[in-house]
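If you scroll down you'll find the structure; I have some questions about it.
A single protein chain has been removed from this complex, and every other one stays in its place.
Let's look at chain A:
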Amino acid sequence: MAAEKAEMDALKKECDGLRAQIEAARKAVNDGSMSASAGGVEAVGRVQLKLRKNLKGHLAKIYAMHWSADSRQMVSASQDGKLLIWDTFTGNKLTAVPLKSAWVMSVAFAPSGNLVASGGLDNICTVYNIKAASPKTLRELDAHTGYLSCSRFLSDSEIITASGDTTCCLWDLETGKQKVVFTNHIGDCMSLALSPDENSFISGACDSLAKLWDIRSGTCKQTFSGHTSDINAIAFFPSGNAIITGSDDCSCKMYDLRADQEVIGYQDTSLNAGVTSVALSNSGRLIFAGYDDFNCHIWDSLKGEKVGVLSGHDNRVSCTGVPADGMGVCTGSWDSFLKLWN
C-alpha cells in the first residue's frame, strides 16, 4: 500500500513538474496579445443581421444542426424524435428521418450529402442513407459507454464521434468498427471539430480542456486550458491555425495552435449565461456564439468586443452554424425553431 502511494506521489510530482515547464515555455513566447496586433484594424461597427427565415416543423427542443457542404441543405435534430432535412432557400422540409431513440444530442451531414448521422443518450451513432427512397439505416455504431455528444463525417466511409464516456472515436463505416480511440480527456467530451486539412480534430470536454488530436495516430498533440467550466462548443478558425471554444463559464476563447495558448478571450460582465455553440464567419472576423440566455451574441474576433446580437428565440440557443459559402448563419433553439439570418 505504502509503495503504491509512493509511486502515485512520484507520478504526481512528475506531472506537476512537467506542467510547470509547459507554463514557463508558454510564458516565454508570450510577447504580445491580439489587442496589440489588432490595434490598427478598423472596427466592424454594429453588425445587424436580419431574420430571413423562421423554420417551423419540430415539436420539441432542437439540440443540434449541421449544414450540408452545398450550403443549401441543412439537417436538424430534435427530441421530438426526428431529424429534418431542410432546403434553406425555400424553407421546405425535404426529408424526415424518424429516430429509434428520441434522446438525440448530435447530428451531422456527410460532405457528399448522401448520409446523415445522429446519436444521443442511446450511446449509439446511427448513420442513415437519405438518398434512398425513404431514409434507411446504414450502420449503428455501438461501442461508446456514454452518450453521443457530437459527430463529424470525414467521408462516406469514416466518421469521428465524441462521447460522454470521455473518449472520441474514428469509425470505419464499411465495417462498422472502431479504427482509432482517442483517450485522454478526464471529463465528458461535448464537442468536436475537424481541421480544414482533415489531418486533425479538436475536442472540448467537461474537464474544461480542449485537445488537438492527430486523426491517424490517435495521439493527443496539444492541450489547451484556461476555461473554468465545461467546454460545450469548439470550432476551428478558418486558417486552421487557431481554435475557438465556448464554455459554461460564460466565455469564449481563441487559442493559437502554434503559440500553444490563449491569445484572446470573449467575455462580458453583463453576460451570465453559458455558451452552447460557436460558429465563425468565413473570414474569421465574426464569432457567432449561442448562449443559454436565448440569444446568439456576435463577437469581433480581433477586438474581443460584442458587436451584435441575434434575438428572437424564446428559449436557449442550442446550436449555431455558418454554411461553407458563408452566406448566412443558422441558429437552433429549445423553442423548437431554427432561424436563418444574414
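Rule of thumb we're sticking to: contacts are C-beta pairs under 8 Å (C-beta built on N, C-alpha and C of every residue); 3 or more make two chains touch, one makes a residue touch a chain; residues count from 1.
In this text, contacts and distances are computed from a predicted model.
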- prompt: For the chain that is missing from this picture, which UniProt protein name fits: "Exosome complex exonuclease RRP44", "AP-2 complex subunit alpha", "Guanine nucleotide-binding protein subunit gamma" or "S5 DRBM domain-containing protein"?
  reply: "Guanine nucleotide-binding protein subunit gamma"
Message: Among A:Gly113, A:Gly176, A:Pro238 or A:Gly312, which one touches the chain that has been omitted from the display?
response: A:Pro238
Message: Tell me which of A:Leu148, A:Ala162, A:Ile215 or A:Leu340 is the one touching the absent chain.
response: A:Leu340
Message: Of the residues A:Ala60, A:Leu94, A:Ala132 or A:Val181, I need the one that contacts the missing chain.
response: A:Val181
Task: Write down which of A:Ala69, A:Ala102, A:Leu154 or A:Ala259 is the residue touching the left-out chain.
output: A:Ala259
Query: Which chain A residues would touch the chain omitted from the figure, given the whole complex?
result: 4, 7-8, 11-12, 14-15, 18-19, 21-22, 25-26, 28-34, 36-38, 41, 44, 47, 49, 52-53, 72, 88-90, 143, 145, 165-167, 178-181, 183-184, 186, 218-223, 237-239, 241-242, 254, 256, 258-261, 263, 281-286, 301-302, 322, 326-329, 340, 342
